[in-house]
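Okay, so here's the structure we're looking at.
Left out: one protein chain. Kept in place: all the others.
Take a look at subunit A:
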Amino acid sequence: MAFTLYSLIQAAILCVNAVAVLHEERFLSKIGWGVDQSIGGFGDEPGIKVQLMNLIRSVRTVMRGEVKRSTV
């Protein structure tokens, strides 16, 4: 497998795009990964699932450039 830097940039853009198009209502809430389901315990260790949901939400916010609506 011979990689070039261009193929790495392509793969990165496609991955980020895939994360950005995950729809909040239709998909993430259905499988229990919505933003309103991530406020769990307030201990110091959020856990993998909460971290992943935060990551997805922040990627979507940065990539879409929208103003946050009522569901913070």
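Everything that follows uses one rule, which is that a contact is a pair of C-beta atoms (placed from the backbone, for glycine too) under 8 Å apart; a residue touches a chain by one contact, two chains touch by 3 or more; residues count from 1.
Note that in this section contacts and distances are computed from a predicted model.
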Protein name, per the UniProt record, of whichever chain is missing from view ("Dynein light chain roadblock-type 1", "Peripheral myelin protein 22", "Protein YIF1" or "TATA box binding protein (TBP)-associated factor, RNA polymerase I, A"): "Protein YIF1"
Given A:L8, A:V21 or A:M63, the one touching the chain that is not displayed: A:L8
Residue ranges of subunit A at the interface with the undisplayed chain: 1-5, 7-8, 43-48, 51-52, 55
